[in-house]
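I am attaching a structure below and will ask some questions about it afterwards.
A protein chain is absent from this complex, but the other protein chains hold their places.
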Amino acid sequence: MDSVSINAVLRDTVEQLPLIDHHVHGALRDTPSHEEWANSFIEADTQPFPPQLDPLDSQLGFAVRAWCAPVLELPRHVDPQTYWQRRTTLGEQEVNRRFLAAAGVQRWVVDTGFATDTILSPEQMHEASGQPADEIVRLEVLAEELHAAGTLPADYPDAFRNLLSARTRDAVGTKTILAYRCGFDVDLSRPSDAAVSSAYRQWQQGDSRLTDPFLIAFGMHEATRTGLPLQIHVGFGDRDLDLRAADPLLLTDFLRDPQVQQASVLLLHCYPYERAAGYLAQAFSNVYLDVGLAVNYLGARSAAVIARSLELAPFSKILYSSDAYGPSELHYLGARLWRSGLTKALSQFVASDEWSVDDAVRIAHLIGSGNARRAYPALSLKEQSV
Amino acid sequence: MDSVSINAVLRDTVEQLPLIDHHVHGALRDTPSHEEWANSFIEADTQPFPPQLDPLDSQLGFAVRAWCAPVLELPRHVDPQTYWQRRTTLGEQEVNRRFLAAAGVQRWVVDTGFATDTILSPEQMHEASGQPADEIVRLEVLAEELHAAGTLPADYPDAFRNLLSARTRDAVGTKTILAYRCGFDVDLSRPSDAAVSSAYRQWQQGDSRLTDPFLIAFGMHEATRTGLPLQIHVGFGDRDLDLRAADPLLLTDFLRDPQVQQASVLLLHCYPYERAAGYLAQAFSNVYLDVGLAVNYLGARSAAVIARSLELAPFSKILYSSDAYGPSELHYLGARLWRSGLTKALSQFVASDEWSVDDAVRIAHLIGSGNARRAYPALSLKEQSV
Partner (left out) sequence: MDSVSINAVLRDTVEQLPLIDHHVHGALRDTPSHEEWANSFIEADTQPFPPQLDPLDSQLGFAVRAWCAPVLELPRHVDPQTYWQRRTTLGEQEVNRRFLAAAGVQRWVVDTGFATDTILSPEQMHEASGQPADEIVRLEVLAEELHAAGTLPADYPDAFRNLLSARTRDAVGTKTILAYRCGFDVDLSRPSDAAVSSAYRQWQQGDSRLTDPFLIAFGMHEATRTGLPLQIHVGFGDRDLDLRAADPLLLTDFLRDPQVQQASVLLLHCYPYERAAGYLAQAFSNVYLDVGLAVNYLGARSAAVIARSLELAPFSKILYSSDAYGPSELHYLGARLWRSGLTKALSQFVASDEWSVDDAVRIAHLIGSGNARRAYPALSLKEQSV
């Protein structure tokens, strides 16, 4: 095959890959205000954008204008005002319908633990996209429910286990946002029930937000003991987070725990620690990684982070996700940028004859969906039961 | 437009951009010795270079030979000895005249706080280049002046505020070299005047060099309370510095201080932490970054760091600087390499149709000078008052 044909094969393959988006949130239910919409593209800031500046003057904003505009039948790079008017005219239902379909995702694995009143539930994601949607249970939410219900300290360990068991009955995995609550630079060894009760008693005297590392670690260990996959937010996010304490290497001791090694552990996002995450994915046979979220935020620079994710990690340990939340531009863009970036990386590997075309096609399928099926056994079972 | 025309438009735009060099030092007053000159290209070492090696065998040295030689009417890649003879023959005044003009800088923002006896003052930079030069006041210098003058501990807090106020009357910003003095891994919360007096009393028993984190933090907080922009040296520099303690993420708590958020904070250089700096520039609406110094030292590899600076940071938060100090080759080279690197990055974004040409041109102007005008309000006022 000549290089033009090779690139065509790779491009076609990756463009048509049915994806499993293994970490995503719901799309918006209703048309947002302009400010809500624009601020959705600035992950890290809670303040309104300075009025003299365009919030879309970022790699993400430019990517929305380049890639999302055509899905709304607008020219690429359309001005933000025209874009905004068009999406408002279409209405959120039509916007969602278009972007969710354009993503080419065959299965959504939805984190239902954050600000769910304005976004679609897994069932609604299913309706809006025509594709099945599974649930990921956020561990800190369970703890906070028990706290709100006035669970007694002595009862807390069993109550948590029971609630986890009940809530994950139909879920395919769990998630922790340790990074947002206390960072990774804490003792993550498995605490005793007595110690957990005592920490919980202390929490009862504080506010409703769980930040105690002990109690979060308890949740993580209990989650891995169910055998369900555990997703861990790693690397960049909004500014509540101390990015230095979201370095996945700080999880090394946790990952060395033999019980933890019985479950899949999925390192989410990882930027700018994707090389360290790749090291962990090689070092621990149960550890996986993705570069979701970062891909959207890096826009025209996202091909580089995708290429970096293809370094130390065995190819069986890399997954696709968008980490989209809210505007369904993000659900589409995650897939759109990932397809472009992966095609670019694979084309370079094949062009220098370091990979064969067949291997490149095979690995694209693994990353696009095959690895998620192995990492999440429940996902595979659900697919088979259809 | 075809791709050849696009590249021509982008190249012409960036080549002709009038720059604001928002962090720079004076050029040499007099012709240096060969050793002084050669050692200017090894930021991190105080020892003479081993005699059997050429100090120009580095990316910076090769960049001097490639880009600076033609400005002295020598062929690209000329041998170091011929280059040295030529610059000596021309004399420092002529060398400065050529390189400062070739930089295409319309305004120099000069840090006057380091070893100023051998380099040009802002006024002299103005004379040598024909372009206005503004002043950045280094905070540690003010503290050391008060220390040298025998200021009493009880008087120190007010004396510092008064001196800061007096010295910044005509300045456009302030700068801290916290990174060189104690690193960022210290408590940077705002100290009380009583605590400052006490720390100052201790310093009076030590040597004249300020390294006390308490007193440096005091200066930083006072500086932001003036409303003037605060420059912070981040990342690599000479070997006095512990590079690990120059990670900008260690500034996160300082940046969370609501008072600090009232002033622009400019993260300088940042290598190899430019991705972390970009995260902070997105997370905090008053935080800006540049990759000056690194651009010069990376030479033929500098396009990559410029591209990395275009990741998370909103495009309104990225600035140009050279951080040149001494030989005016560095004042020119900063601009020369930055223009090449930015053109390369923009061309790639446009070639893949992820950015429009118009956006690329607009963002180039923002980074070249527009963002500096917004970050430094005094600069804008001075321009208008001309």
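Chains: A and B, in written order; residue numbering restarts at 1 for each.
Here, a contact is a pair of C-beta atoms (placed from the backbone, for glycine too) under 8 Å apart; a residue touches a chain by one contact, two chains touch by 3 or more.
On a predicted model such as this, the values are computed, not experimentally measured, just so you know.
Visitor: Which listed residue (B:63, B:249, B:291 or B:363) would be found touching the missing chain in the intact complex?
Guide: B:63
Visitor: Looking at A:92, A:247 or A:323, which makes contact with the chain not pictured?
Guide: Residue touching the absent chain, from the options given: A:247.
Visitor: Which residue among A:125, A:310 or A:324 touches the omitted chain?
Guide: A:310
Visitor: Going by the contact rule already stated, which one of B:94, B:187 or B:238 would touch the omitted chain in the full complex?
Guide: Going through B:94, B:187 or B:238 one by one, B:238 is the residue touching the chain not shown.
Visitor: What residue numbers in chain A mark contact with the hidden partner chain?
Guide: These residues touch the chain not displayed: 247, 249-250, 252, 256, 275-276, 279, 282-285, 307-308, 310-316, 348-349, 352-356, 358-359, 363, 366, 374.
Visitor: Applying the definition given at the start, please give the residues of chain B touching the unseen chain.
Guide: 42-45, 47, 49-50, 52-53, 55, 57-59, 62-63, 66-67, 76-77, 236, 238-239, 242-244, 271-272, 297-301, 304, 340
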